[in-house]
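Below: the structure, in structure tokens.
And then chain A:
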Amino acid sequence: KSIAILAPEEGTDYGWNQQGIDAAKAAAKAAGIEIVVAQGLGYGDVRPTLRELASDGASLLIAHASGYNTAAPEIAKETKVPVAIVDTPTGLEKGLVADYTLSGHEGAYLAGRLAAKMSRSKSVGIVVSGEPPSWNSQSAAFAQGVKAENPDVKVTYAVIGPAAYSDAAGGKRVTESVIASGADIIFGQGNGSSFGMLQAVETTKAGDGGKVYFIDVIGDKTPIDKGFLLSSVVWNIEPVYAAMIADLKADTFGTKSYSIGLKDDSVKLLKTAAIPDDVWAKIQALREDVISGKTKVEPVYDAAAVRALMTSVAQ
Partner candidate 1 sequence: MSIETAPSAGATALDPTAAVATRRDIQHRLLMTLGPILAALIIAGCILLAVGVDPLAYYGFVLEKGLLSPLGIQQTLTRMAPLLFLAAGLIVAFRAGMWNLGGDGQFLLGAVTAAASAPVFVQIMPAWLALVCSFLIAMVVAMIWSLVPALLRAYQGVNEIITTLMMTFLGTSLANVLVKLVFRDPGTTVPQTRTLPVEDRLPRLFETTITSGLLLGLAAIIIVHLVMTRTAFGLKLRIVGANPRAAIHSGLGVPKLTIAVFAISAGLAGLAGAVDILGVQGNVRADWNPAYGLAVIPVVFLARMNGFAAIGFVFLLSVLSIGGESAARRLGVPNHFTLVLVSIVLIVLALAEYIDHRYNQSRRV
Partner candidate 2 sequence: MSIASSLSVDKRDIVALEGVTKRFPGVVANDGVDLAIRPGEVHVLLGENGAGKSTLIGMLSGLQQPDEGRILVDGEPTAITSPRHALALGIGTVFQHMMLVPTLTVAENLLLGGPWWQRPKTEELEARVAEITRTLGITVRLHAKVSELSLGEQQQVEILRAMVRNTRLLILDESTSMLTPKGIEELGALMRRLVGQGLAIVFITHKLKEAAAFGDRISVLKLGRKVGEIPPERFRALGEQAIISEIVELMFGKRKDDPEAAERPVRVIHAEAAPLLQVHDLAVAPTDEAPCLSSISFDIRPGEIFGIAGIDGNGQKQLAEALAGQRATMGGSVRLEGAPIEALSVGERRERGLRYLTDDRLGEGTVGTFPVSINFFLKQVGAAPFWRKGVEQRAEIDKRAAQIVREYDVRTPSLKTPVARLSGGNIQKVLLARELAEGAKVVIFNKPTYGLDLANTLASRQRIRDTAARGLAVLLISTDLEELLSMCDRIAVISNGSLVGTVENADDARTKVGRLMIGLAA
């Protein structure tokens, strides 16, 4: 049969949408079933698309945006077609609704450790284009990682603006300001605006005249990198989707939440040439600590809590 994935933007963003769509395609291929991709749907009402996909015979609808998690379960009940939603661990319903709450906070923690090790100016910046929960948890974990590595490293946090997902100019402007405040590594999260951040990193010199590095999230921007990408907290969602398909076949769909983490490499830090091998080795060691539970990284989803945390670490 077939599965369908619904994404708010085109799957060409080297980020959330692309990772989701590519993973769904891969999972479907592996399971030998058909995949329908509905992309660029925006953040409005997706009920029409959900209903249509359901009536076209999809046996699983993956609603790949937190904005879809009210509509999708409703349509699931209406059409009896199972759906998978994000960021709603409490919404499980057997045979009907499964949740995959993705958070790369473990990876972001490692990225924070990496950034603190690599920063020459002992100052790093976080730039985000909005404050959805999954970004919040990564921002917070990154800051915690930095502080855990070296409490003297300064963390600067800046939000471009509410819903400034496509504000590339804003991304560049804010990033430049953060660099001017001393940061030489930028941890950036934002759809379209992240390209503006990348551009800022490429065209602005750090306080010491050297390069500023960029740490990306979710996707892998290596194909378009000009030598400024330090790392990325890459999410691999394919295992999640594969597990869903398996559960669907085994009639256990909707009984558990899926997640990603360092353990199975569904969250991993991207190794680039910019990371020295000795540093990388240390990071790998830290990774083991997180996996074994020796180091605990608690996700913080709430925007206000993240801002409070940032205020406290900024001192």
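Keep this in mind: a contact is a pair of C-beta atoms (placed from the backbone, for glycine too) under 8 Å apart; a residue touches a chain by one contact, two chains touch by 3 or more; residues count from 1.
How these were chosen: all candidates are chains of the complex that A comes from, given by their letters.
Quick caveat: nothing in here was measured; it's all calculated off a predicted structure.
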| item | value |
| --- | --- |
| Chain touching chain A (counting every copy) in this complex, out of 1 or 2 | 1 |
| Complex contact set, residues of chain A against candidate 1 | 10, 36-45, 47-49, 51-52, 55, 66-67, 69-71, 74, 77-78, 87-88, 90, 101, 130, 132-133, 162-163, 301-304 |
